[in-house]
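Here the complex is missing one protein chain, while the rest keep their positions.
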Amino acid sequence: MKNFSTIPLAALALLLPGAAFAPASAQGKPADSVSVLIVYHSVQGHTAALGKSVAEGVGKVPGAVAISRNAAEVKCDELFKADAVIVGSPVYWGNMSGVVKTFFDRWSTDCQVLPPAFAMKDKVGAAFVTGGEVSSGKEVTLLTILAAMLGNRMIVVSDGQALGATATTGEGKSPLSAQELNEGRQLGERVARVTQALKRGRPPAPKS
Amino acid sequence: MKNFSTIPLAALALLLPGAAFAPASAQGKPADSVSVLIVYHSVQGHTAALGKSVAEGVGKVPGAVAISRNAAEVKCDELFKADAVIVGSPVYWGNMSGVVKTFFDRWSTDCQVLPPAFAMKDKVGAAFVTGGEVSSGKEVTLLTILAAMLGNRMIVVSDGQALGATATTGEGKSPLSAQELNEGRQLGERVARVTQALKRGRPPAPKS
Amino acid sequence: MKNFSTIPLAALALLLPGAAFAPASAQGKPADSVSVLIVYHSVQGHTAALGKSVAEGVGKVPGAVAISRNAAEVKCDELFKADAVIVGSPVYWGNMSGVVKTFFDRWSTDCQVLPPAFAMKDKVGAAFVTGGEVSSGKEVTLLTILAAMLGNRMIVVSDGQALGATATTGEGKSPLSAQELNEGRQLGERVARVTQALKRGRPPAPKS
Partner (left out) sequence: MKNFSTIPLAALALLLPGAAFAPASAQGKPADSVSVLIVYHSVQGHTAALGKSVAEGVGKVPGAVAISRNAAEVKCDELFKADAVIVGSPVYWGNMSGVVKTFFDRWSTDCQVLPPAFAMKDKVGAAFVTGGEVSSGKEVTLLTILAAMLGNRMIVVSDGQALGATATTGEGKSPLSAQELNEGRQLGERVARVTQALKRGRPPAPKS
């Protein structure tokens, strides 16, 4: 499995004009410091490559930091600290891989993010996938990742394709196309911007 | 078809303690004035009744106003003005009704909310459904309503059940149960609070 | 909307060697006379073109006849007479078009194919779709067409891609690719063969 490292804070990145959530004057405020956890499973490196582009997109947003983890290794504490979680999976038989599904199952068994408390509530969620065929499970995989997040009462967004970032990775097709990688960056950037807006706009916790 | 009227601004409602997005001190700010459009299709009155409870939930949030419209009659201008849109449908053959699907199709043909501009982008979306059997399409209907919203680059949330508010309305079962109506209220309230947080946190549009 | 005509009985077609349901010696038996109704909605002609390839696939099977109808015009009697129904739709906002959804709704309102009788029970069903983007709703559309059929207790198959035949029809891409059309033919042929096997194997109705 290929690895990709955490994208550092792109503190000096120029703002994209016209982006819906582009902060006009808010840099430096604590609310802009958001942490986006990217969790993925990748055997051949395709999903890792798409995840890397998602992380690059997060890194384009001043104040946002992407942290990338393998689905089999991510710890509960990392979930809890994140302001947003983006999950990536290869398509196995029209659904996320067993490794990614088991990652979600551990949210209950290991991390106890259970109702009615819903420890992951109001974090932002999104998904990306890679699959060997055009229409053999990428959407279902995206949708079921988002469904797992909605069940946790997370706030869900997409970008790239309708339900998230995707790449078609059939025999002999390597590396990912420029458009696919660009859609991954769009997803990462959008998640970071929506997460910042929510963090800024959320009322302070009541003092005890 | 039963009707239900717009829920007025519940300006004096008490805040629920502990709610994730309960505004601690933000009342009166313009950002707290959010408009939630509830669009539904209802033949026997069940979906209208659940929509009424969703509107009541919106009304519990100071500054939030619910506007309810029939899916066949809602105008493009009403979509554009809304900060959030919650769509309700009966389950017909495991999916939203043709009336509700045609409502979404009009987003393209009549309202021109097309890519890459995505006129509905960053509005909040959610769904509620009623169906005659326990597991014969309510979830698929919720999920496809949310998928339509994600394709429009809306920001999607749920509450009540995992994917939104639901009611099971088989033969002889009427009216909706107290729990079902309560889940409708939960959904409406959550949509209003997330919409306020996003509106508060969104950076101001650049001055020209 | 483009039109395509009914594919006549390809009585002399050679059998494909190795096909799972290729009839070894059964030609001429009444059970091999199966009627496959292809129902589609097409505005730009893409879905009609894919439907034409599906009909060609049906026509490759001796004894099988494809009948193609516009979703807005198909009559209940045509549904009832068919041994199999294959439904095709363009993707509109991540789901079948309102026209196709309304076609399914008419199964209840006009054709009265209701539980517990389930007039469409045990007919074979399948789906094909066209969409402008790689992963923006084709699978969800296939899956919801199949879900509507399963709710009617039909027997569902796919071919081509995992959930049915598909074509990606973005700007400037025309006509459909040879592979897409071939997958359409695969779907039609498979539906015809499975329908024949079921018809042959079904016990005769009890004599009164």
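Order of writing sets the labels: A, B and C. Residues in every chain begin at 1.
One rule holds in what follows: contacts are C-beta pairs under 8 Å (C-beta built on N, C-alpha and C of every residue); 3 or more make two chains touch, one makes a residue touch a chain.
Worth saying up front: this structure is predicted, and the values here are computed from it rather than measured.
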- Give the residue, chosen from A:53, A:97, A:130 or A:161, that touches the chain omitted from the document. A:97
- Message: For a quick check of understanding: of C:147, C:167 or C:192, which residue touches the chain that isn't displayed?
- Response: C:147
- Note on the structure: Contact residues on chain C toward the hidden chain run 20-26, 31, 121-122, 143, 146-147, 150-151, 153, 155-159, 162-163, 190, 194, 196-206
- Task: Quickly run down the residues of chain B that touch the omitted chain.
- Result: 94, 133-140, 142-143, 161-163, 166, 168
- Footprint of the hidden chain on chain A, which residues? 92-98, 101-105, 107-108, 136-137, 140, 144, 147-148, 150-152
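To be clear about the criterion, only the chains that are shown with their structure count from here on.
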- Item | For chain B and chain C, chains touching each | A
- Message: Centroid from C-alpha atoms only, then distance chain A to chain C, rounded to Å. What do you get?
- Response: 37
- chain A and chain B have mean C-alpha positions lying a whole-number Å distance apart equal to 25
- Task: Can you tell me which residues of chain C touch two or more of the remaining chains?
- Result: 94, 136-137, 140
